[in-house]
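Apart from one protein chain that is not included, each protein chain of the complex appears where it belongs.
For chain A:
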Amino acid sequence: MASKSRWATDDDPETEAILAQRKREKDEKRRAKAEKQRQLDEQQAQAQAQAQAQQQPDPDHPPKKRRRLSNDQDQEKEKPSQTPPATSKNNEPTILSFPTQEWGPCRNVANFERLNHIEEGSYGFVSRAKDITTGEIVALKKLKMDNSPDGFPVTGLREIQTLLEARHQNVVELREVVMGDKLDEVYLVMPFLEHDLKTLLDDMSEPFLPSEIKTILLQVLSGLDFLHDQWIMHRDLKTSNLLLNNRGEVKIADFGMARYYGDPPPKLTQLVVTLWYRSPELLLGAEKYGTEIDMWSIGCIFGELLTKEPLLQGKNEVDQVSKIFTLTGPPTPQTWPEFRSLPNAKSLRLPPTPSTASSTSSPPLLPRTKFPFLTNAGLHLLSSLLALNPTSRLSTKACLAHRYFREDPRPKPKEMFPTFPSKAGMEKRRRRETPEAPKRGQEAPKLDFASVFGGEQGEQGEQGAGFTLRLG
């Protein structure tokens, strides 16, 4: 025995026998263990195969569309059937089942007990109510039927149509539509949320913390991202249309202005979006516009969250434009080449363009002094949302990926969000002097923007902010 050790030679055969015996025992143990492991593996494989077979009809997991060709299957059968369940799975087609939807007539509003009045929006009255059968608290929104010569208001129809299709955790859920005894009594049933951001900001002594602003903004953006993906424009984003519950969840509400859009964009009314949140291209009379108008509103909401006050509180369309240009600086041929061709831009006399204007495609940064507590990334995001040129405004996807949301302080987890006493819960609200969303059917005003930059201010454009503003 070549492998014998030095000391072993000294040992007697008896010891050798014992050693051999021990070795055999060890080997046997190892074999048993290996056998056990193999059995265990087999069991696991079977369990897994079963789980797979069970998972197969799950409608939430769309099956792979690729089908095996028939000769593929034959080859598999020739192979020793080590994993029989997998082969049998491929023999039957996996067919995706569609979500089951039905239709049925509206229930009567008598199924709900009205508790208290919440608010009068531009398109209806909202009240808090209790579902008599389930005891659930909901918000009931009565649609305004303005006895129009065109029948059921198209805004109300669009609101219902878009809300029924937009199911997302950051979009308010339309449970059902109920009717009163008369054909013109139509109510939307939605979950009740304790706050809207506007009322909340009014009552807070300090603005939200940066981490809380990020949480709110991220939720609004992901809701809006979903809407834009579904070809829906909201067209009336503002803090009073953003609802917040006591679990830190934000939901986009009030789809009275929402509608489907197409590519290329159809000709649409310019009378959308509440004045303070209305984008410059709408104010200047653009007939074709897209989802960028919602992004401008997001920028205004961002600014409002930071300062607790609406960012651009114009008294009328002309004043709104001048307030915008005061904040962002006037448009230049570099930052917004198409701006001159907009209908209302013709009456606008701009101050001489400063020759130092940068020719970069990214919009200029907003003045630092206006937002002293905002980080550089935050200021960049805000400036790209409030870019005058709609084509340089960020999309929802770009915003969601923005570095502002990844730097410290991180967005606060929803569970950690503070709670507030709910005004809508019991008390009647104060009416605030926010301008209302534009009424449908009005003529788009022909605006004269001649006074925006205070007429003949001529050559003294070099000092100060580049131009001066004459108000009133």
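Going forward, a contact is a pair of C-beta atoms (placed from the backbone, for glycine too) under 8 Å apart; a residue touches a chain by one contact, two chains touch by 3 or more; residues count from 1.
Criterion: contacts and distances are computed from a predicted model.
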Quiz item: When you check the chain that is not on display against UniProt, which of "DNA replication complex GINS protein PSF3", "Cyclin domain protein", "Histone acetyltransferase" or "ubiquitinyl hydrolase 1" does it turn out to be?
Solution: "Cyclin domain protein"
Exercise. Would you mind spotting which of A:Thr100, A:Ser205 or A:Thr369 touches the chain that isn't drawn?
Key: A:Thr100
Self-check item: Touch residues of chain A, complete complex, unshown partner
Solution: 59-62, 65, 67, 69-70, 93, 95-106, 149-152, 154, 157-158, 160-161, 164-165, 167-169, 176-177, 179, 183-184, 230, 262, 266
